[in-house]
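With one protein chain removed, the remaining protein chains of the complex are shown where they sit.
Residue numbering begins at 1 within each chain, and the chains themselves are lettered A, B and C in the order written.
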Amino acid sequence: MSNLEDLYREVILDHYRSPRNRGELTSPPAIRVEGFNPLCGDEVVVYLDVRDGVLVDIKLTGHGCSISQSSSSLMSAAVKGKTIEEVRETIATFKQLMTVPRSSPDEKSEVTPVDLRALGELAALQGVVKFPVRIKCAMLAWNTLGQGLDELA
Amino acid sequence: MSNLEDLYREVILDHYRSPRNRGELTSPPAIRVEGFNPLCGDEVVVYLDVRDGVLVDIKLTGHGCSISQSSSSLMSAAVKGKTIEEVRETIATFKQLMTVPRSSPDEKSEVTPVDLRALGELAALQGVVKFPVRIKCAMLAWNTLGQGLDELA
Amino acid sequence: MAAGHTVTSFDPCRVRADTPLLTRVVHDRTITYLDSAASSLQPRAVIEAMSRYYELRHANVHRGVYQTANEATAVYEGAREAIARFINAPGGANEIVFTKNATESFNLLAKSWGTANLKPGDVVLVTEMEHHANIVPWFQLRDVAGIEVRFIPVTDDFRLDLSNIDELMKDVKLVSVTAMSNVLGTINPIKELAAIAHRCGALLAVDGAQLVAHEVTDVADLDVDFFIFSAHKMLGPTGIGVFWTREETLNAMPPFLGGGGMIADVRIDGYTPASGPARFEAGTPPIAEAAGLGAAVLYLESLGMANIAEHERGLTADALTRLAFEFEGRVRVIGPGDTVSRGGVISLDVEGVHAHDVAQVLDQFGVCVRPGHHCAKPLMRRFNLSATARASYGPYSLVRDTDVLLEALGHAVTMFG
Partner (left out) sequence: MAAGHTVTSFDPCRVRADTPLLTRVVHDRTITYLDSAASSLQPRAVIEAMSRYYELRHANVHRGVYQTANEATAVYEGAREAIARFINAPGGANEIVFTKNATESFNLLAKSWGTANLKPGDVVLVTEMEHHANIVPWFQLRDVAGIEVRFIPVTDDFRLDLSNIDELMKDVKLVSVTAMSNVLGTINPIKELAAIAHRCGALLAVDGAQLVAHEVTDVADLDVDFFIFSAHKMLGPTGIGVFWTREETLNAMPPFLGGGGMIADVRIDGYTPASGPARFEAGTPPIAEAAGLGAAVLYLESLGMANIAEHERGLTADALTRLAFEFEGRVRVIGPGDTVSRGGVISLDVEGVHAHDVAQVLDQFGVCVRPGHHCAKPLMRRFNLSATARASYGPYSLVRDTDVLLEALGHAVTMFG
């Protein structure tokens, strides 16, 4: 079961049971973005309150598996209060964390190791990468957030 | 090659090379029926001149393989001048000749052996039954003739 | 029902021994396969029938004259006869059309029969428990032909709600219903629905995808008009499905897919379609797949469908009892709680644990169950669910499989507890 414990770290189960920043923000002024995974039916709605280039508040609703739900909760805690630039960096770092290391030698992009310390609690999701079908669960909220930032720009 | 010689008897090759009763009859008064085998493209057109219950004349056109062409030629020779009733009997006998003997014991219809002498030259076609895919070639003209008689009735 | 199979030798352990995949080890445990409703496992006889076909007889069918082409044709047409016998098609092999899967069969029904026979305002009556294969083609037809798609509701105890059926039948030209729900396990009263449909001048189409491998099927006795299923859910291969209807109906249906094999003639200005099943089998058909399907039918017949049904009923009864007892309150079965008119498909809703997570934990125990909406989203919405974790049985299933399922389920519940 060691694999399983890698996936379902205590932090993840905690965020699944008690999701942070759950709720809605009045939109407008907040931005509302929906994410949907047609394969497993997971849904997430992200509300963003951005002022002067800072993500002042973020709220989430939706439903899905422990991975998608805890990932969105962890995400909200990690990005709240950051500047948009910092948020984008966090998204990029998380995407890297979720990238299956390719063994193929002719792979162009060299995967630079992720600085796990910089990720804080988010690092708990690193076990997901061993379960490739679950990566899209972990990515759902992040892709939705990215989409929201794109709409801002 | 013994199998092949069973199929392509000399009589068959002769009728294929020099088909009997080839041509057309003016229709009306003659009956004109078309037969078509979509699987191999064989075509036959049968012209029937029936007077007082007797098939006074029969002519054929069309194209196809040696089996379909010789069978139609042999047929024309066999039925010309006969009463409709006799023609129907000949058709029935020929169909029987073309029936693959079933080995299955629970088969309902018992196959009575065909009187080959009664068939005359037609008996040359008996080898066809060993080549099941060719049976439909041999039957084409006969089915077309039967259809013509049905139209008469 | 069809001729009773008086086989006395049904033994699930023998079926198990015949099924290579069941020896597979995953995560250090022998596999516990509980996903037959998604796709069943093939016995060696089916796999070998296909290998042997490729090794000895492969050739394109029809029109061939040489030996192997004749043999390939015999294999292909032989499968048609086997299927006709298996479902007791009154008109025999001439009523069996091979498609690529049950889904294509439904598209054939909607796009050929439907287009020719339904006009704006006509209603196709399906149910809330249908698989998307029996919903989406009707929506597609609605968008081009202006028909209405109406749903028979499902009751809180997971049955069709026929209390209002007379009203629902208004303007209905076709009732299209699953014989057995792939989510609930519910077996619907097909004979009764046939009587209702026919009384109202409508036809009845039946989705037999979940029935054929689990119960005796007799389309003549059921008195249905269309019957559809897939080989891969009845121990057969992927890549082949079946469409059955009566010969008169079939011969009155316009062509669907166009191409080689379905024509009588093609000219530079048009074409004439072939008659019989060929009209609906454009292109090179699934020949090896037919060999596999024919072998699957023989195998199922050797086991005896009535025996399989009884065996799976026993497994289902045992599982339902134990689930209720061991997980009281934590695990809800989305489907009938007993085995009356019910097959061996058990959908689970585990409190506080998403179906995806249930399946993930179970996988670590080598247990194969399917999480998700099972291509039945309207049904999921009806019960306010986004997903269930579904376990389902086959003739090779044993009580031992349920044991492992329950053990793993216990772990999932504790883990997320």
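FYI, contacts are C-beta pairs under 8 Å (C-beta built on N, C-alpha and C of every residue); 3 or more make two chains touch, one makes a residue touch a chain.
Remember, predicted model here, so these are calculated numbers, not experimental data.
Partner chains of the missing chain, restricted to those shown and counted over the full complex, are A, B, C.
The omitted chain makes contact with just one of the residues B:30, B:65 or B:98: B:65. Which of A:92, A:116, A:133 or A:152 touches the hidden chain is settled by the complete complex: it is A:133.
Taking the complete complex into account, residues 20-21, 24, 26-27, 31, 35, 38-39, 41-42, 46-48, 50-51, 54-60, 63-69, 100-104, 106-107, 110, 128, 131-133, 135-137, 139-140, 151, 230, 232, 237-241, 255, 257-263, 265-268, 270-271, 282-289, 356, 359-360, 362-363, 366-372, 375, 377-378, 381 of chain C touch the chain not shown. Those residues of chain A that touch the chain absent from the view are 36, 38-40, 132-134. By the touch definition given at the top, chain B reaches the unshown chain through residues 1, 3-4, 7-8, 13, 16-17, 39-43, 63-67, 69, 131, 134, 137.
Heads up, the rule we're going with is that only the chains that are shown with their structure count from here on.
Centre-to-centre separation of chain A and chain C, using mean CA positions: 39 Å. Distance from the chain B centre to the chain C centre is 46 Å, each centre being the mean of its Cα atoms.
Centres computed as Cα averages put chain A at a distance of 78 Å from chain B.
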